[in-house]
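See below for the structure under consideration.
Coming up: chain A.
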Amino acid sequence: MRPVPLLEACDLRKAYPRGRRKRIIVLDDVSVSLYPGSILALVGRSGSGKSTLARCMALLEKPDNGEIRICGLAVTNLSGGELRQVRPRVQLVWQHSALALNPRFRVVDLIAEPLRIQGIVSKSRRREQALAAMSKLGLPEAVANRTPLQLSGGQRQRVAIARALVQRPEVIILDEALSGLDIPLQAQIAAILMQLKASFSLSYLFISHDLRMAASLADRIAVMDEGKIVESQPVRDLLAQPQSKAARQILNSIPAGPIQ
Partner candidate 1 sequence: MKSIGLRALHSLLLLVGASVLSILLVRLAPGDYFESMRINPQISNRTIAALRSQYGLDKPLPVLYWHWAQSALKGEGGFSFAYNSAAGPILWPRAQNTLLLAGCATLLAWMIALPAGVLAAARRGSWADLLASGTIALLLAIPELVLGLVLLLFAVHTGFPAGGMISAARAEAGFWDKSRDVIRHLFMPAVCLAAGLLPLLLSHVRAAMEEALRSPFILAARGFGISFRRVLLRHALPAALNPIISLFGLSVGLLMSSSLLVEAIFGWPGLGKLMLQAIADRDLFLVIDSTMLGTGFLIAGNFVADILLYLCDPRIRAD
Partner candidate 2 sequence: MAFVQSPKLPLVALATVYGIVTMAGFFAPYDYERQNRHTALAPPTRIHFVEPNSRFRLRPFVYRWKLRPGTLHQYEEDHSIAFPLRFFASGRPYKIAALIPSWIHLFGTRPEGNVFLLGTDEYGRDVFSRLLYGGRISLFAGLLAAGISVSLGLAAGVFAGYYGSWIDETIMRAAELFLAVPWLYLLLAVRAFLPLRMDPAGVFLLLIAIAGTIGWARPARLVRGVVLSARNREYVLAAKSFGASDFYILRTHILPQAYSVAMTQARLYIPQYITAEVVLSFFGLGVGEPVPSWGNMLDSLQSLFVLESCWWMYAPAALLVIVLLIFEWFFRAESSRFQAR
């Protein structure tokens, strides 16, 4: 029997009005399933709709049509208190942490913020949990009192991931979270992500335009082009025999070399 997907998008449609009459269709009947304990990579060119999909699946944007389900439960139309209960289960980490972290706050407060919102009043308890999350990400305690702009790019991304982690999510959506970092750093953080996955039974939706990185991490790859999912296969199959034109284009644009 097929297991129930942990996070699922069903026939999502979203369009933005452009000017007076035209509309741009960003998501065109998109369906994506993420199973527990797996890593799904989503690749595609910029402008293919990946980020919008990420936001919809993180319940930060409402699609015009379609449904989002967590463990089979439809959550698209929840609001208020019910929505707030569901939110910690799916977290989103952005590409530019410099923008996703309020520059006026200290690192420890940023990481503890979700706890504060959830209502954990005790400041010491929040600090404790924040520091714990920091250590799991390999961030030294000295960083705790700095502000985001005083950190390096890699440290900032780790802060963002720590912040996502502190709520014990089940799914973390990484929207180009490693892009823009230099290669050794990417590898380092990718390793940390894999460790976290094991320790906390996480599932990842890994969005990237970097097919190599995606392929090295993920179990399955979905390819998105112009608002549609044009292909979705286990990694090995996709690399061996890409079915869609988009997939082929992406593969062809990668310089030669083994993909592990």
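Candidates were picked such that all candidates are chains of the complex that A comes from, given by their letters.
In this section, contacts are C-beta pairs under 8 Å (C-beta built on N, C-alpha and C of every residue); 3 or more make two chains touch, one makes a residue touch a chain; residues count from 1.
Since this is a predicted model, take the numbers as computed values, not measurements.
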| item | value |
| --- | --- |
| Identity of the candidate that touches chain A (this complex; choices 1 or 2) | 2 |
| List of chain A residues in touch with candidate 2 within their complex | 55, 58-60, 83-85, 87-88, 91-92, 94, 96, 99-102, 104, 113-114, 117-118, 163, 167 |
